[in-house]
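This view holds just a subset of the chains, kept in their places.
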Amino acid sequence: MNQINQTSIQVAELANGQAMSIPVFTVGDRNTGPHVYIQANMHGAEVQGNAVIYALLEKLKTVRLSGSITLVPYANPIGCNQKSGEFTLGRFDPITGENWNRMYHDHTHLVEEFAIHHAQSSEQEIRNEFKNLLIKKTDELLNQPLHTMNTGMRIAVNLQRLAHEADFVLDLHTGPVSSKHLYCPEYAQASAAYFNIPHTLLIPNEFDGAMDEACFCPWWALSEALKKQGRQFDVINEAFTVELGSQEQIDLQDAQLDANSILSYLTYKEVILEGDYQPASMNRYACYLKNYKTFYAPMGGMVEYVAPLGEHINAGDTLVNILRMDKYVQGEALNPIKFEHDAIAILHFASASVNQGTELYKLFTNYFEL
Amino acid sequence: MNQINQTSIQVAELANGQAMSIPVFTVGDRNTGPHVYIQANMHGAEVQGNAVIYALLEKLKTVRLSGSITLVPYANPIGCNQKSGEFTLGRFDPITGENWNRMYHDHTHLVEEFAIHHAQSSEQEIRNEFKNLLIKKTDELLNQPLHTMNTGMRIAVNLQRLAHEADFVLDLHTGPVSSKHLYCPEYAQASAAYFNIPHTLLIPNEFDGAMDEACFCPWWALSEALKKQGRQFDVINEAFTVELGSQEQIDLQDAQLDANSILSYLTYKEVILEGDYQPASMNRYACYLKNYKTFYAPMGGMVEYVAPLGEHINAGDTLVNILRMDKYVQGEALNPIKFEHDAIAILHFASASVNQGTELYKLFTNYFEL
């Protein structure tokens, strides 16, 4: 029976002085194997990851562990408590509009100098020293004068501080209305098959502010820099954004399945030993980020979402019907809107009312079997 | 083939001067029978009524009509265009917080004097004169100086002006996440069986600002006043709020079913002649408004909604599981919350994140077969 420890970190303070903290759970022994970091709910409405962390904690009590895991639910205490109407307005800071998941810090610029200094270091030294450097530089950010950092960055960097300690990082998100899918760095494609997730987006080594990128980009860049020195350096560190399905939903049953999926990946990474957590047999499809297409509403209107999520659609299939009652007598009230490519529909917008130009669907095109 | 006519009324003006109008569809002949008024989408996120009006218009082209119907989709052009995050913030005026469906005008005070003046009038005279009075008084409201009426009231009273012309009024709404149900004045209970809606709320003659009440309360009050004069006066006028299901959803298939349901009611009222629109065979349950219970969240947390909508639950059944990860190590992370009465769960909150005191469920208790 593994012991679960609970601590917390304070990441924000509200207008009435209320401190806002995040619970941090740890299990296992740092000295016996890799370290894993799992967080959930950075976007306020994307709550299912908390249920997955609950399911994981329950299961982790009884597995054989080699190494340790840190689990952080409720990662953004401001985002998850911000309402506007019935729904949680938690994708961006309500004051600035900044996406909470685009405020992590890019440490990639550290690579160049580090690679020069460690031209002669062993691979293990490089792994240790670079990890320590990432942690140290993140600490330095947190120790700057308080007036130099905005709200979202303070939350993000506090979490990033924990994540840089880990070898494997999982950031649990959801889409608006969405099927399950995985954001996976291109170099870690082999790992995608260990998750029970049918659709994988392969993303390049470009920092765009997200947690997964903040964790893997420096390591990938380091391997590139060392390659220029003529040196082969395998990137061991991996980081993924796991899209669990739809926002604004807690489903304890489904959380069991996603916990199993994550434990399957951790078994593959030998953090879980001799477990029963094996990848499920399923067809897995992947697509490169550049082929992940957004389809915007060509007109304002009321939308019936027709293309089923997670399903393969053919070029010319109807994505949505857009209702325009103002055009009933003159014009067309019912407008079927088609997509011109073969595709897999991954997610669609959460509301049935859209302006012209609202994002309706996101779709895999030029996908292939993994 | 009946002709559909389309006009529009201007009900608002935005900050940049943009006039906001509502399309108005009419079909049939006023001189040949009763008049019906149907509107949809007074609450911005409750869009399915527009699809039902679309389905109705398509079907009305080919029925035999006795009388006429006015149909008004997009009833609130400010509400349905107000976003905050992905969702439509359309239950209340975003400036004042006032519920858009609580700003209709109460004409009940007209009854007393009217009843005295028409002590000797025939029943038909009373019907005609009282309808004319309601229309005239609503016109007077609209003709007051522009600076005396707020935004929501101007929209509401413009719609009410159209509705008072009708004998039968249907206001199409939806719940947050909801099963179909009907708000029905107690005196019109017999009509509820003609809708294909399994659950009916019987509401008393108390004006609370809604369209249905604005339409039926004066007539009910009139019959009471005449009764005090020792005179029997059957209320013919009826008004219902039809709850079509969940908000933020367009479902064209389901709209067919609800159009049929409404046409079944209109067949019973002899507006549709010799049609195929008969009430479906189903168990119908009713409950009095005083027995319609709201269950508020006893604690803040992340909510799994367990009680199935439209289903009968037993006293002691679990309504929701509330997840509280902050209590994982000390306390209870998973909190099943039970309801102490036999009930039918009608609707639940739209978000999985709730504060203590957020409305979780609304339930019929002490319900009975209709």
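Points worth noting:
A and B label the chains in the order they appear, each numbered from 1.
What we mean here is this: a residue touches a chain if its C-beta (ideal position, glycine included) is under 8 Å from a C-beta of that chain, and two chains touch if they have at least 3 such contacts.
These figures come from a predicted structure and were not determined experimentally.
Of the identical protein chains in this complex, 2 are displayed in place, while the full assembly in this structure file contains 4 copies of the same sequence.
Criterion: only the chains that are shown with their structure count from here on.
Each chain gets a centre from the mean of its Cα atoms; for subunit A and subunit B, those two points are 42 Å apart. Taken together, the subunit A residues at the contact with subunit B in this complex read 4-6, 23, 25, 44-45, 47, 50-51, 53-54, 57, 73-74, 80-81, 83-91, 176, 248-252, 302-304, 321, 323, 325-326, 328-330, 333-334, 349-353, 355.
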